[in-house]
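Notes to accompany the following structure.
What you see is part of a larger complex, with each chain still in position.
A, B and C are the chain letters, set down in written order, and residue numbers restart from 1 in every chain.
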Amino acid sequence: MTTAVTEAPAAVTLSGVSKVYGRGGTAVRALDQVSLAAAPGEFTCLIGASGCGKSTLLSLVAGLDQPTSGEIKVGGRVALMFQEPALFPWLSAAANIELALRARGVGRAERKSRAAELLDVVHLSGFGGKRPHELSGGMRQRVALARALAQEADVLLMDEPFGALDAMTRDLLHDELDRVCAGRNLTVLFVTHNVREAVRLGDRVVLLSSRPGRVIAEYPVPIQRPRRIDATAVAELAGTITDRLREEVSRHGK
Amino acid sequence: SSASSSSSSGATSGGATQAAATPVTVRLGFLANITHAPALIALKNGYFSKALGSAGTVDPTSFSSGTQETTAILAGQLDAAFVGPNPAINAWQKSGGTAIKIVAGAATGGASIVVKPSITGASQLKGQSLATPSLGNTQDVALRYWLKQHGLTTSATGGGDVSIKPTTPNSAAVLEFESGQIAGASEPAPYDIEMVNDGGKVLLSEPGVTTVLMVTQSFLSAHPAVVADLLKAEIEAIDFIKTSPAAAQADANAELAAYTGKPLKASIVAASFKEIDFTLDPDASSLTADAQQAVSLGLLKPVNLSGIFDLAPLNALLSADGQPQVNS
Amino acid sequence: MASSTLAGLDALDTQEAAPRDRRRLAASAWAGLWPKLAAVALVLLAWELVHLTGWKKFVLPGPGVTLSNLWQQAQASLLWHAIATTLERAVIGFALAVLIGALVGATVSRIRPLRAAVGSLITGLQTMPSIAWFPFAIILFGINTTAILFVIVLGAAPSIANGLITGVDYTPPLLLKAGTLMGLRRLSLYRHLIMPASLPAFVAGLKQGWAFAWRSLMAGELLVIIANQPSLGVLLSTDQDQADMASVVAIMIVILVIGLCVDNVFGMADRAIRRRWGLMAGSDAA
């Protein structure tokens, strides 16, 4: 796992990573020879069709599963925001966040105030006392985001973090995320279905092909920050990427 | 089905002739226990079937406690049973004297108080603990009464001068004695023998009846001939014990093994047979004495036992055989 | 239409939508009570009817005799003393069993070779009848309360350990992954994630463990009889020995009532968990 020697001190390196689930006739090849490197502090967005292996890729990077072949190197601590909220149902929203702080060794008093701060970041102040089942879908997702931020990892993996949010809330959180990334040298792998969102946030957009996932194109995003999602430059690049994606889909069949 | 056959024929108080017409199944209870040797031997050697002939068959059931026999007989699941005197008294008392009759004895003696060899008299038992099979059973009453006679008090809850611990199963008492946790115990054979083998000393061989044969009154009145046949078989078994003790011991042990899986050590059986007097005499006086002792110790509600015995069938057989009568 | 859709769910809820006022509260208490009272009345009625037919009348006491027997016993101190003794032993033994069972369960579920080695043994031990332990209890501890506690622990700890192991096994892998990535390790992973996640199964295990503890205790009490310290197990067996069925049934009623009370405690714990987790439909209604 750690034998590969890469020239650049990339925060995340995947070299020829494949992942096959199951075996025999029903085996599913989720990833096929994916090579990808993210420099420290880089914000990489991953885009691909449903079921192309994006979540699989993140879980491999997080070390939750082993690749069938290929190598993965990760420099630093990893936090993963799952596609589902994955909150602990027996803890309130605030306690969920506090637990992440506690695991990092943050003291009791500071935990309280940090959790309140983070709830504020995701626009949920006042909901700290609610349990996950008392929150709406989008609220749960935001608590999960706050929890992921609380881990203050070096590498942040995010799996469709804003999928269940309305456009306004999402825009606000885009700004917050920008702020967090600028403050620390955070490496982000960000999965989304929203091409504009990818362009709005990313330093680079990586396109994955449909099953099995393979890197088919990479687009650096040269647009100056701060960006707005409805900016023309964003729309233009998003259009280019969408066209490429559409082409890929039509080639690969539905 | 056997229940209905016996009780329906009980309505017509017929004699042996009628019983012969419809074969009866006698549901007979006993304990897989050395003190029930006459039953074991009669079963082993087919005395019951021989005596009954075409009149019926015996359906034997082995129990692990006399209380269960009492329950079964009161619930109409048994017609006859070899039991200890206490369960018999219980069956009599619970039914207000309507359920059973004792028709014969089977064994007397065969229980003793065994203590550490250092203890030589009752006075040394003060402050000690002794085990018994269960509160109010024959050995329990005997021990308490004996202590009382020697001026030592006991209580049902284990208090008093001597602490009495009813201990189940009996083997636990043996183990407790062996590991030095009690000073002794009042136990029936073969447990008292085992304690002696473990270095204990017999302080008192308890006299009195140990096993009797009881039958339900309905069965007795419906099938007197069949009851006589049961008694014949028992007489034959006890005769066999008297005439060829070694063979009788082997037979009893073999039948015991059929129920419990494993025979007892031959030496233990021999010692037990020596200690027990297998006799048809139910020792009526000891039974009433036993009951009175229990009453005086507060372990039994006062009970009128008159009429519990029906020894006429037995005496008829004995006199036909030219043997002395037993009395109630 | 919509309300008919609910009928099926409704029957599954354990709690009605929370009442809005006192009258509703009383109504809901009554809703919990009347079926119990009805059940007791029904049982008594059926019992009395059977008794009136005279069926097995020598051995089956009627409800009248039994209840007056129970009433008389309740007047005297013996029964209360026995209940106190037995309950004390049960609580101490159960507490020990919980401690040991939880420790064993946590250790075994966590360390793979240990689980392979002794995982199955836990159920094996559970199937061992209490009576088998008697010789060891006597040899190791002598005739004192410790011997009883030994029998209780051997009876109850396995279920408690098994409950915990089941809970650990059924901890959702997603939460486990989330916890590990958060940096929860070893003890803190246990304390903050696995324990709470397995709480429902653990409580179920506790409930079963209590039953095992209690039954082992009933058997074990026959082993250790302490002067002037009556216990329910001894009372039950003495009454059986003396074929005093009215007293036997009276003691059984006492045992049943204690069992009911304990079940209610576990039931409360269970409902608290379910409410907390949002598993109880209707609990969120205004």
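The rule we apply is simple: a residue touches a chain if its C-beta (ideal position, glycine included) is under 8 Å from a C-beta of that chain, and two chains touch if they have at least 3 such contacts.
Everything quoted here is computed from the prediction, not taken from an experiment.
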Protein chain stoichiometry for the whole structure, using the labels that appear: A x2, B x1, C x2
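The working rule: only the chains that are shown with their structure count from here on.
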Category of the chain touch graph - line, ring, star, complete, other: line
Whole-Å separation of chain centres (CA-atom averages), chain B against chain C: 40
CA centroid of chain A to CA centroid of chain B, Å: 84
Interchain centroid distance [CA atoms averaged], chain A/chain C, Å: 47
Contacts with 2+ other chains: residues of chain A: none
In chain B, residues with contacts to at least two other chains: none
Parts of chain A lying in touch with chain C, wherever the complex brings them together: 59, 62, 64, 77-80, 82, 84, 86, 88-91, 99-100, 102-104, 131-134, 147, 151
Of chain C, residues touching chain A in the complex: 174-175, 177-184, 188, 192-193, 196-197, 199, 273, 276-278, 284
In the complex, chain B residues that touch chain C: 65, 67, 70-71, 74-76, 87, 90-91, 94-95, 99, 129, 134-137, 155, 157-160, 163, 165-169, 172, 175-176, 179, 181-182, 300
